[in-house]
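For this view, one protein chain was removed and the others were kept in their places.
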Amino acid sequence: MDILIYGTINSVTLALYAIGFAMVYGVSRLPNFAHGALYVVSGFITWSFLNSLGLNYLLSIILALIATAIIGALIYQFVLIRVRGMEISEIIASYAIGLAILEGFRWGGFKGLTYTLPAFIEGSVEIAGVSVDYQRLLVVGIGAAVVGLLWLFTRYTRIGLAMRGMAQDERAALMLGIDSDLIAVVAMGFGSMLAGLAAVLLLPLGNIVVEAGYNILILAIAVCIVGGLGSWMGAVLAAFLIGFAQILTVVYLGAHYQMVVALLAIILTLILRPSGLFGQQKELEERV
Amino acid sequence: MKLDTDKEPILRVEKVSKAFGGIQALNGVSFEVHKGEILGIIGPNGSGKTTVVNCITGFIKKTSGRVFFRGRDISNKPPHKIADMGVTRTFQIMRPYFTLPAYKNLVIPLFSPRAKRTGGWRGGGRLGDRNTVSLDILEEIGFERDSYVPYKTASTLPTGYLKRLELARCLALKPEIIICDEVFSGLSMSEIASMVPLIERLQMEGITLIMIEHRLRELFRVANRIMMLNFGEKLTEGTSEEVMADERVKEAYFGSQKVEEVMRHA
Partner (left out) sequence: MENNTQRRKERIDRGIKVRTDGIYALMSIRELSYLLLPRLVLILGMLALPLLVPGMYWQRVITITCIYALLALSFDFLAHYVGLVSLGGAFFVGVGGYMAAIMNTTFGLPPWLTVPLAALAGGGICTLLLLPCLPLRGVYFAIVSLMYPLFVARLIEALNILGGTDGITGIDGFSNRWAEQYFIIGILLLLLFGVRRLVNTDIGLVLRGVKDNDQAIRASGMNVTLYKAMAVYIASVMGCLGGACLAHIYMWSGISQFALDFSILPIAATVIGGGGTLIGPVLGCLILVPISELLREFGTLRIVFYALILVAFIIFRSEGIMVYGQRKYQQFERWTRI
């Protein structure tokens, strides 16, 4: 039973990590390797609003999300747009930015137990004999809500539809009068905001540490690769696959293997089925 | 030219099918090619012509069906093995090594195991200096040797020369079959006029050719036999005259009167 509950929680967590990455890649084919850094940035901004400026918790969260979105959009507008289309340069540039941010934090002495966010609601509840705190339940609830809203957003709003159009065929989208650069910036902003959202939801469960930035990047990549790069729903399904696999290994093999599972998932998926378990690109690639 | 059709065909394609997801690109296509003949494959856009080439040469995996070369099953061989046996192809979208001079473009295929065995198009089993062999091949295929053309960077060559370069890449292997994917398309009338004799010469030398074409007039002149594909299925097969006379061919290319009537009423 606890495997089921913790597996679900872990899966939703992974989905939250990955969905921003999947969104940015899906819309603009940009592997955003600064994703983990944006996660940490958002946590840090929330923390500073809360503790240094003494703002209300909810207000500081909203402000931090907006700030993260703006930072993401700025990174795109001033750096990544110039290497657009050159995948390797995109990876190197975005990774370098992420590295600069994270190592900058590390240099600034950003470690230790002081940097924690309070839980939204304290306390815990017992479900089928397993004690689960409210924050984790909230994570699952909000995670499900985010996935649902995103689904609605991409189907019933102009920007969402434009994003889907661009994801399918950028040139066709351009000809239909969609400003692809603008949409890509918006998508990057949204993706960053989703990274930020994951941060404010999940950080109350632990400390804000620099290493989280790297781990989250790897987990996000793992989920997206297994689900098929560019496929959002695939990413959500893959999150459940990896989430449960991780919990099972932790229970039966030990906590050390948690990260090994994610890395192994990436390597095996890429070797056996590069388009991911739920992706459809392989058939297209095969056409000469 | 007299063909001994009683003999075992050099290439036999048996009920090849290919589906891309839900789209049936090829549906049970079978045909035979005999040594020394030119088979033309025609069909409207999207009828599966290029898919046939890809299936024969192993560039995509068939959903079902088999391909025999000289009686040997080559259905599941990887592309480089098939090319190594002598079944070569050109690409519809030409992508030479743009940064290299034309003759260096040929040095690369001359490095292949088959070229080492055969010694290139004219080689008698021994491969000489690759640069020289490559210039020899280029000269025969229409790159004037004493001019600067063979030394020009591939990106600066006009389409006509690039098409020849594609053919030369096949010839470097001393092939048995060349499958030409639209060698005439994109060429001017005069370029085609000089390409036709080249094709005829290759046939005279015993190379079997399968030509995929949209330029029907030129194709009907050189081809011994024509096969027509439509919606992934073989519509008809026969000599140029037979195919030209076939009503269904016209229908496939130009649409039938009936269809137009239906459309009008709808």
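Lettered A and B in written order, each chain numbered from 1.
The rule is simple: a residue touches a chain if its C-beta (ideal position, glycine included) is under 8 Å from a C-beta of that chain, and two chains touch if they have at least 3 such contacts.
Worth saying up front: this structure is predicted, and the values here are computed from it rather than measured.
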{"item": "Residue of A:24, A:117, A:162 or A:225 touching the missing chain in the full complex", "value": "A:225"}
{"item": "Absent-chain contact - pick from B:107, B:180 or B:202", "value": "B:107"}
{"item": "Residues of chain A (touch criterion as defined above) contacting the omitted chain", "value": "31, 79, 82-83, 87-89, 91-93, 95-97, 99-100, 103-104, 106-107, 218, 221, 225, 229, 254, 256-257, 259-260, 263-264, 266-267, 270-271, 274, 288"}
{"item": "Touching residues on chain B - with respect to the absent chain", "value": "57, 59, 78-81, 83-84, 88-89, 91, 95-101, 104, 107-115, 130, 151, 169-170, 172-173"}
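Keep in mind that, in the parts below, only the chains that are shown with their structure count from here on.
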{"item": "Whole-Å gap separating chain A and chain B, where each centre is the average of the chain's CA atoms", "value": "48"}
